[in-house]
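All protein chains but one are shown in place.
Showing chain A:
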Amino acid sequence: MTEIQAGPGAAVAAAPVSGDVPAIELDHVVKEYVSHGEVVRAVKGVSLAIAEGEFFSLLGPSGCGKTTSMRMIAGFEDPTQGVVRLHGEDVTSVPPNKRDINMVFQSYALFPHMNVWDNVAFGLKRKKVPDAEIKRRVGEILEVVDLVGREKRRPKEMSGGQQQRVALARALVNRPRALLLDEPLGALDLKLRQAMQIELKRIQREVGITFVYVTHDQSEALTMSDRIAVMNDGLVEQLAEPREIYERPASKFVAGFIGTSNLLSGTVQQITGDTAVLALGASDRILVPADGALAAGASVDLTVRPEKIKIAKDQPEGDLSVVRGTVSEVVYLGTYNSYVVRLGDGAEITVFEQNANDSTITAERGDAVWLSWQPWHSYALR
């Protein structure tokens, strides 16, 4: 768990891999702070490899170490232990201004005393790019982020979305080999945020550079990323494609953090073939794919997504996981209905039912119902 090595070779189809050298590599990186005389371990040993051209997200709750990890990639923090590599080169002790990567800051951190043009041209001027080329490149990038005609504006004269695009242009104009984005959409309202998500993905495809995206917003990460590292308490809990993370969460934490999940626990009754049968109550049985690690008598935590569960008044047929319960809550949510079903042992299960046919609801509050799902929709968690 501590170190999930997911190099470009780790069978992950969506990660665009070019060559064998990862664009960014964290190798057993640890970061400790001293705060009020106590050592705080913000990052407790993270190893990951981000491929060239990949849209990679570090996802987790605040304080999970995702921002610290990103700041170590940028060079604003020195790792207490471990190595940071950019394109195979050890940059652990290289200062930020000597690293060929740029960052988009959480609150944009635009230079308040400069207009849009000077903000965007700042990096190129420091790199001593000839004036004519600065002019051309700044003009080009302002076109990409749709800010032509606003060159003379000061940051404080612009909306949040515009400032966001200036911050993006200011980083991208340098054509860095990787772009780090620290919750760049956090300050925007929902509509603008969704528009910018699509915009960011488009820009990333257009410029083709590696994006490392830090966010606590799971839907943002799922929407944009090629791969996601879910972090918790200074460690990577799971590193995989969005679909994999959602469908097969590797831990209780990931299951709970990404989307809505039902967590159940039971005891293995028997193993038949590649399926373990769990008993919950008298007429309940849950089927879980057995991967050899399960044995009869073992107690198991498992997760199942609300939209995978069928709710019915009659006992369902077939080789399904089946549990019985009583509806304790029905919420009409437009595109779907949400039920909360209380099981015999007091556990509650959330079920989503698509409003595909008509507006009738299957069950009312207080009804006894059968819940069922396919065995492969629930997983034993570590």
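As a convention for this text, contacts are C-beta pairs under 8 Å (C-beta built on N, C-alpha and C of every residue); 3 or more make two chains touch, one makes a residue touch a chain; residues count from 1.
Keep in mind that, in the parts below, contacts and distances are computed from a predicted model.
The chain that is not shown carries the UniProt protein name "Spermidine/putrescine transport system permease protein", picked from "Spermidine/putrescine transport system permease protein", "Dolichyl-phosphate-mannose-protein mannosyltransferase", "Heme lyase CcmF/NrfE family subunit" or "Succinate dehydrogenase flavoprotein subunit". Between the chain not shown and the residues A:Thr68, A:Asn102 or A:Ser378, the one that touches is A:Asn102. Looking at chain A, the residues touching the absent chain are 74, 76, 95-98, 102-103, 105-107, 109-115, 118, 122-123, 126-127, 170-171, 174.
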